[in-house]
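Just dropping this structure here.
For this view, one protein chain was removed and the others were kept in their places.
Each chain carries a letter (A and B) given by its place in the written order, and its residues are counted from 1.
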Amino acid sequence: MFEQITRGSRVKSPWLLHYDCSSCNGCDIEVIACLTPVYDIERFGIINVGNPLHADILLVTGAVNHRNRKVLENLYEQMPHPRVVIAIGSCALSGGVFREAYNVVGGVDKVIAVDVYVPGCAAKPEAIIDGVLLGLEKFKKLSNNWRGVGGIFREAETNES
Amino acid sequence: MRAETITPDQLVGACARMKAEGFRFVTMTCTAMDENSFELLYHFDKNLELSTLRLTTSKDSPVHSITAVYFAAFLVENEIQDLFGLRFPGLALDYNRTLYLDEEIRDAPFCKNAAAEKNTAAE
Partner (left out) sequence: MPVSTIPFGPQHPVLPEPIHLKLTVEDEVIKEVVPALGYVHRGLEKLAGTRDFHQMVQIVERVCGICSMMHAMCYCECVEAMMGIETPPRARYLRLIWSELNRLHSHLLWLGLFADSFGFESLFMQFWKIREKVMDLQEATAGNRVIVSVNVIGGLRRDLSPEQQQTILNILDRVEDEMRLLEKPLLGDYTVMKRTKGKGIVSAARALELGCVGPTLRGSGVAQDMRQLGYEAYGDLAFEPRVEKDGDCYSRLKVRYREVFQSIDLIRQAMEKIPAGEIAAVVKGRPEGEGLARVEQPRGEVFYYVKADGKKYLERIRIRTPTFANVPVLLAMLPGMCLSDVPVIVLSIDPCISCTER
C-alpha cells in the first residue's frame, strides 16, 4: 500500500531537477520563466528542487562537455527510479551550433538516455511545459511497470513501456 | 589599434608602471602566429582609453606572470595556459592546465599544429 501511495503521489506531483550543461543561459532562463506567474508550471503540481535524491524528472539544457558529463552522470545516478530525462533546446538535442567545438561531446543522449526532446533555440516556455507533460505521461507508464521493495524500486521484468 | 611593443623582460616593469598610473587591467589576448611563436597583448584602460602592450613569445621561453602586479590576471593567464599551452611562471593561483579542460583534451586547442578540430577522445 505504501508503495502505491508513493507511486501515486509521485505521478501526481513530480519534482523537477534542472541541470545546466554548457547552455548559453537562453534555455535556463526559459526554464525558470516556467516557474514564474505567467507560465506557472506549479499548477501541474511540479516543483523545482535542488536535490537529485528528491527528483523525478531531470531537465537538461545545453550541450554536454567533457567536464560536466561527469556531473550529469552523477546526478542521473543519484535520482531514484523510475526517472525521466527531458532534453531542452537545440544544444541538448544535438550540440546545436556548438557541436563542432573542441570541448563539446554532443547532445545529452550521448551520455544518458533521453525520454523527451524539446527543440528550439531557445525553447519557448510553452514548449518546455509541453515537453514536461509528455515526460509525465511516460513517467506514469514507467511507474506502473516498476516494483519497489523497502522503498527502493527495482526493475520489473518489462522495464520499457 | 595603438600598441606599444615591448620585450618579455620589460613586461612586469611596464605593468607596474601602468598600475602606478592608475590603469585598470582589462584583459590579455593571445594569438598563435605559427607553430611555436605567440603574440600576447595586454590591454589596459584608463578613463575609457584603451592602451595595449604587445609582445611576442615562444613555447620554450615562458613569460613571467603579472599576477603579482595585477591579481586579476590570474584567470586569463590560466586560460591561456589551457588553450595555448604556454606557461606563466609565478602565477598566483595556478590551475595547472585544468581551468577549462579535462584529461580528454591534452593538446592545446588553439595552437596552429593542434590536431583535428574535434578531439578523438571525445567519443
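Quick note on the criterion: a residue touches a chain if its C-beta (ideal position, glycine included) is under 8 Å from a C-beta of that chain, and two chains touch if they have at least 3 such contacts.
This one's a predicted model, so the numbers in the text were calculated from it and none came from an experiment.
Asker: In the full complex, which of A:10, A:67 or A:110 touches the chain missing from this view?
Answerer: A:67
Asker: In the complete assembly, which of A:30, A:56 or A:115 touches the absent chain?
Answerer: A:30
Asker: Which positions on chain B touch the chain that was left off?
Answerer: Listed in rising order, the touching residues are 1, 19, 22, 24-27, 29, 31-32, 41, 43, 48, 50, 70-72, 74-76, 93, 98-102, 109-110, 117.
Asker: What residue numbers in chain A mark contact with the hidden partner chain?
Answerer: The list for chain A reads 18-33, 36-38, 48-52, 62-63, 65, 67-68, 71, 75, 96-98, 100-104, 121-122, 124.
Simple rule for what comes next: only the chains that are shown with their structure count from here on.
Asker: What whole-Å value do you get for the distance between chain A and chain B if each is reduced to the mean of its CA atoms?
Answerer: 39
Asker: In their shared complex, at which residues does chain B touch chain A?
Answerer: Residues of chain B touching chain A: 100-102, 104-105, 109, 117-119, 122.
Asker: Show me the residue ranges of chain A that touch chain B in the complex, using the header's touch definition.
Answerer: 66-67, 100, 102-106
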